[in-house]
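Here the complex is missing one protein chain, while the rest keep their positions.
== chain A ==
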Amino acid sequence: CLDEDRKIEYKAAVKIQSWFRGCRVRAYLRYLNKMVIFIQKWWRGYRSRRYFRKMVETAYFIMKMNFYNEMAVRIQKRWRGYYVRKYIHNYYALKKYLEAISVNNEIVRNELQEYTKMKENEEKRKDLEKKEKEKKYQARKMHYLLSTEQIAGIYNSPFRKSPDPMELLLRKSKPLSHRQQQMKSPFTSSDWPACKRPLTFSTAQPLPPIGRQKPQGPFRDTAEVLRQRYKPLEPTLRVAASINSPLEKAREEMKREEWRNRIHDNEFLPFSSYHKNEKYDPSIHRSGKYGQETYGVKHFREVQPKKWVADKDFQTVLPSIVLFEKFGKTYSRTGQIV
């Protein structure tokens, strides 16, 4: 029974100790837990504050960008409207263009109208002229209808107040002679394929006119006369050749031979003038263009203005020789540098 008490006490002690250890460990764990929670809480708060800050930044950024976009849209809207209205669909330019077209059309229409009028006038004029020509031709043909002193012609009836215009025309016109008009060539190009007339051949010589009356008197035959008149020229040999002909021809021959055979153009000097081979040097007096040269007499220094680099004379730093300074700068103008 002591054993059992000891066992009971031992078990009780163990229980108490285990419970106490348990309590201690639990308290420790609770403490750890609290600390961990504290750390995690702090860490999570930090993380989310950071994230929040980023979110705020992006939201702010987006807000700004939206604002900028809005403003940019407003600017672009204005600009595009302006640009399109000014350059692409320029209403006023279009209106002006259409007005210009109307004006141009008016001008063109007027000009075309004038052109048609001119053409019409020309046509009328041609018609009139043709009619006039016809009338005149008729008047010339019917010249015999002219009224005389005794007999009034058709167009000059005594019952009329004034003579008919035809009568006046008849008075003015020259009677038409019975001379035949010029024959046109039998073939015109429009005539050919239809070939309304048979072929005729034109002879080489003009024949004398057929129905002509022989002139009264001891005249020669017309055909003979014409033949003689139009006889082609047949000059004699003497006339056809030139005056100096045979002599010239012979000389020509000689000249050509010489030209062919000549070796050089220098003249051969005779032996007596063999030593006279010095060239003649003309004096200054002779070799100038118009006689006396002014160099050596009037001036001693040659001046060539074309070769000068600048217009003005060089400026000297130190005065060189007084006498030479005065060159060209005297009061008189004769030696002046231009």
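Heads up, the rule we're going with is that a residue touches a chain if its C-beta (ideal position, glycine included) is under 8 Å from a C-beta of that chain, and two chains touch if they have at least 3 such contacts; residues count from 1.
Here is the rule we use: contacts and distances are computed from a predicted model.
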item: Listed names "Tryptophan synthase", "Alpha/Beta hydrolase protein", "Protein root UVB sensitive 1, chloroplastic" or "Sperm-associated antigen 6", with the criterion being the UniProt name of the chain not displayed; value: "Sperm-associated antigen 6"
item: From A:102, A:157 or A:222, residue that would touch the chain that is not displayed; value: A:102
item: Interface residues of chain A (partner: the chain not displayed); value: 94, 97-98, 101-102, 104-109, 112, 115-116, 119, 123, 187, 189-190, 192-193, 195, 198-199
